[in-house]
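Below, a portion of the complex is reproduced, with chain positions unchanged.
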Amino acid sequence: MENTLIEMQFALDTFYFLVMGALVMWMAAGFSMLEAGLVRSKNTAEILTKNIGLFAIACTMYMVVGYDIMYGGGILLDGISGTGDKYSNAADFYFQVVFVATAMSIVSGAIAERMKLFAFFAFAVVFTAVIYPMEGAWTWNGDAVFGLFKLADLGFADFAGSGIVHMAGAVAALAGVLVLGARNGKYDAQGNSRAIPGANMPMATLGTFILWMGWFGFNGGSVLAMASKESANAVAMVFLNTNAAAAGGVIAALLLVKLLWGKADLTMALNGALAGLVAITAGPDTPSALEAALIGAVGGVLVVFSINVLDKVFKIDDPVGAISVHGVVGLWGLLAVPLTNSGASFSGQLAGAGTIFIWVFGTSMVLWLVLKAVMGIRVSEEEEFSGVDISECGLEAYPEFTK
Amino acid sequence: MKMVTAIIKPFKLDDVREALSEIGVSGITATEVKGFGRQKGHTELYRGAEYTVDFLPKVKLEIAIIADQVNSVVEAISTAAKSEGEGKIGDGKIFVSSLEQVLRIRTGETGSVAL
């Protein structure tokens, strides 16, 4: 009977992983819809192709080699066959693989509307096979960074990946945008930023709600256990705090834009929600509900300023605001951990953020430059003008609507 | 025959159409157009960057009529399309040009009977 009980725990934990993983997988749809809503209609089919393609690539490359690099388990998962100690190792892989895809999804939005599709896919292959798994190994798997030092020893803590997943994705995106340059027409002759409105706000909002929902899996699953009172309580608090932070992010962003510009800019409310979620991701387990809401609210404020500063001051053209939402706010999330978690230190968080930044930015930059040299990463000016849907995908997203 | 072309505010379309049918005009072709004129567009805001939408949605009506009707048609349109009171910038314009020939495809009739 004891055995049966242990099996039940095994079963419940495995089930919990699978359900949480399915929610994270659902985030792939969220990113697709968010990005499809925030680009112009002439670039919509391409960004959809990019998103479903990158998800498939991430799932495949992580299976081939990424998971092995990050956690062991064998090339092509040959150590994974649906067994395991406390829960099925297949469930663990399933849960981990959707995280890789999330990191990769972040990149696609920032470089939208001007990049060659297959150059992006080539980047995705390397990022999901090597770049992400390496830094994942140093953090969540506790490996020493190039055998030199362990981040955990320095007091680094990133519960569900504000830094490891979100900031990493944003840093890869930043490198891409720097190599790629801004969209034609984004900056006028005087260098003034011009607004390029996205084509479909309901899609963007749907995407945000999908991400909000999926994030319960992202953070909730990162407790990594459910079948005891303690872990069940922990998962419940993580759900509660994740929701509170997202709500705080929306309210803060909405009030701020209303004060600044007199209008309740929907896109900022959406980014505020995501910023709240990114901000809490590094430590959804330790704050109280109020603290979580405030951490999210600071994220919501940050994202509004960050989007504007990156756009107007640094001329970094990020059509969906991914670098601000996931990068700047991801860093904030890391730095907020020591406020409520005595196990983490500011210096440790900075060390971790620095390590992730240097590794991901360096390798990504090299990779983008190689791709640029080898196959080119930017579509021609004419293709960009007519839209990448026609040039890359050969079809239109809304053939009957657009003009 | 004449072709009367009127540029009006979109929400005046129903009123104008009614006014025209009251004076016996039975055919109109309407097109959605964008107008640039004295009336200025408005500023929209997207993620903190302002941008000006400097065209304004207008409706263009084309009405082919016999020459005798020009005055009554122009008056009907201008009365119905004018904003209450003094009129407002952007109420629109009416253009008249001459039309040499008309043909009704269904019957092959030409000239004023084809209108």
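We call the chains A and B, going by the order they appear; numbering starts again at 1 in every chain.
By definition in this document, contacts are C-beta pairs under 8 Å (C-beta built on N, C-alpha and C of every residue); 3 or more make two chains touch, one makes a residue touch a chain.
Being a predicted model, the structure only gives us computed values, none of them experimental.
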Full complex expressed as chain labels with copy numbers, beyond the one copy shown: A x3, B x3
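By our rule, only the chains that are shown with their structure count from here on.
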Computed distance of Cα centres, chain B from chain A, in Å: 51
Chain B to chain A touching residues, read off their complex: 44-51
Touch list for chain A against partner chain B, complex: 193-197, 257, 260-261, 263, 265, 267-268, 304, 307-308, 311-312, 321
